[in-house]
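One structure, as structure tokens, below. Some questions next.
In this view, the complex is presented without one of its protein chains, the others remaining in place.
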Amino acid sequence: MSKDQQKVGWSKIELATRVAQDLEDGWFVNLGIGIPTLVADVIPEGREIILHSENGLLGLGPKPEPGEEDMDLVNAGKEPITLKPGGSFFSQSDSFAMIRGGHLDAAVLGAFQVSMYGDLASWKLPNTTLGRVGGAMDLTVGSKRIFLCMQHTSKGTPKIVEECTYPLTAPRCVDRIYTDLAVIDVTDDGLVVQELAPGVTFEYLQERTAAPLKNHANSILQEETLHIND
Amino acid sequence: MSKDQQKVGWSKIELATRVAQDLEDGWFVNLGIGIPTLVADVIPEGREIILHSENGLLGLGPKPEPGEEDMDLVNAGKEPITLKPGGSFFSQSDSFAMIRGGHLDAAVLGAFQVSMYGDLASWKLPNTTLGRVGGAMDLTVGSKRIFLCMQHTSKGTPKIVEECTYPLTAPRCVDRIYTDLAVIDVTDDGLVVQELAPGVTFEYLQERTAAPLKNHANSILQEETLHIND
Amino acid sequence: MIQKKFENAAKAVADIKDGATLLVGGFGGSGLPSHLVAALVEQGAKNLTVVSNNIGAVSDGVAALISNNQVRRIICSFPVGPHADELIERLQNGTIELEIVPQGTLAERIRAGGAGIPAFYTPTAAHTELGEGKETREFNDRLHLLEQAITGDYAFIKGHRADRWGNLVYNKTQRNFNPVMATAARITIAEVDEIVEVGEIDPEIIVTPSVFVHRLVQLEPQREGRVLVNE
Partner (left out) sequence: MIQKKFENAAKAVADIKDGATLLVGGFGGSGLPSHLVAALVEQGAKNLTVVSNNIGAVSDGVAALISNNQVRRIICSFPVGPHADELIERLQNGTIELEIVPQGTLAERIRAGGAGIPAFYTPTAAHTELGEGKETREFNDRLHLLEQAITGDYAFIKGHRADRWGNLVYNKTQRNFNPVMATAARITIAEVDEIVEVGEIDPEIIVTPSVFVHRLVQLEPQREGRVLVNE
């Protein structure tokens, strides 16, 4: 990268930090495998966010110090973790009753594809024998809010599309998409860009997105126009 | 009662003792309210029978000593009880999952009426506004065995009938009926008397029963006859 | 910082509106959140739908709400007891509706409500008066009823000890309907003997995890106990 090239987009940890900003004090949140996991490390000071792991715990803490790993204390990715004071253990059936019963305020998940309608594809690539569904379908139907946290493209191929071509995890489930380039809301009125990452223009973003985007200001304008037409 | 009148039938505690004889070592058993409760006091020496109470415990023990009652340790009749070593507490939903999932070896219940087909009526008298169903319908569909433990008649009116006229708790659910006069099995071949209480003759029993009875020996005979006819 | 503790029962129940659906824990007087019930009698919300196992077993349970004409509809398994007279009177004059549900079906319907299951099949009450009018279906050659989930706007529950996050433990058979009702309401309010700091309750023994409890009321020591289970 030459010196005069401006930095474009957020790094993974910046992206996780941006997601963490929107998690409110007292929320119960499930973090998916991948970039979402990083969110745990960047919760803003003074906020109590209680993290849920679908294998049966609330109050997930940071990774243990080397040598302190416990094979009986792991997260949904089967990696050793710690438990915060106030945490609790329960069975997989109780854990999913919690998820499916609508008790989690948000789930932050990865994605293969997401459509302009909020359809999510995240469990199986096309033309493969095996999917790895895990808890993804349960989280998407059960959480109060679904936040995606992902790279904007997969090696240049847009992941935000008009219609998903990969097998669906759930239709119409995504509320907000956080990528390395932008924060985008899925609304009844389409995809609305709420925020652009440093060095990203609306046009730059649209070029890398296979579905029409609106920017927040335009969207408000259009909404007002619609109201006039009512 | 004049001196020359022979004692007829079992007392309540003798009846409970007779029931207890048939509960096997290691069984998990729910005891209903009324005479069934007495069974807890007459478990044969050396047998471990684990008693279940539907409000959420296994390992029900005897009544506490006076002054030792604890309002947080009660049975299904809301009376103070004790917990045996090895006992456990759980919620009402877990308790009924246990009952309805077929995990109890037997439930010993009272009855208003029982039919020759094993239909049970035990939760509501006819022409009353309110029934008190409690856990009776769950126990009758869920327990591996349903034993009734009751007076043979209600003030002279037979409780064992051809068809129940009172609202049903469950159809075709009773396995064995213990009364103050006899032990009677409900079989595909009808009601079969297995045992008569002291001073009770088959004729005496039949007179107080509004459904045809067979005695065990005759039943075996008839079964053989049927086989010949096959 | 998470703080679910309310100053008293009155403040914890203040926003309950007329027409609300309320789940009330307890089995007779054991594990009954009687201080929350008393606060609601004081508060006066009317036309309530109340889901509770026993009605009339004790005077300071749902019977108190019925006496005060706050209840329009009751779902329970055992609507009888020494304090059921006013219920019977109101059933006869048509001011209260009653739905009697087998106890296990009641517990399971509430559990389903908390677990996101809208309906399930059970053989309990098939071929009985309580199954009349319900949709039926055979599984394994046995008739089953389709039963619907129950959820509440509020749940009143009683616990023994809570921490600031809302984790709860119970004392013995005080558990009964409390842990399951805690999962099935939009707002669960727990009255407890003691509130401790987070980390003071062993994570292995927590019965109701923090996610299910929204408001806590600590009982004053002198009002803490009910002396009798039944009256």
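Labels for the chains are A, B and C, by order of writing; each one numbers its residues from 1.
The rule is short, and it goes like this: a residue touches a chain if its C-beta (ideal position, glycine included) is under 8 Å from a C-beta of that chain, and two chains touch if they have at least 3 such contacts.
Keep in mind that what you see is a predicted model, and the values were worked out from it rather than measured.
Within the entire complex, contacts from the absent chain reach the displayed chains A, B, C. The missing chain, though absent from the display, is touched by one residue of A:S53, A:S115, A:T179 or A:N215; that residue is A:S53. Here the missing chain is touched by one residue of B:G46, B:G67 or B:G156, and it is B:G46. Although one chain is not drawn, the whole complex shows that of A:G34, A:G61, A:P80 or A:P158 it is A:P80 that touches it. In the complete complex, the residue from B:L58, B:M71 or B:I160 that touches the missing chain is B:L58. Interface with the hidden chain, as seen from subunit A, comprises residues 53-57, 69-74, 78-80, 83, 89-93, 95-97, 99-100, 124, 129-138, 141-142, 167-171. Residues of subunit B in contact with the chain left out of this view: 25-26, 28, 46, 48, 50, 52, 57-59, 83, 85-90, 96-98, 100-104, 141-142. Residues of subunit C in contact with the chain left out of this view: 108, 112, 115-123, 139-140, 144, 169-170, 172, 202-205.
The rule is short, and it goes like this: only the chains that are shown with their structure count from here on.
Taking the mean of each chain's C-alpha atoms, the chain closest to the overall C-alpha centroid is C.
For the pair subunit B and subunit C, the distance between mean C-alpha positions equals 30 Å. The distance from the centre of subunit A to the centre of subunit C, each centre being the mean of the chain's C-alpha atoms, comes to 36 Å.
Averaging Cα coordinates per chain places subunit A and subunit B 57 Å apart. Residues of subunit C in contact with two or more other chains: 111.
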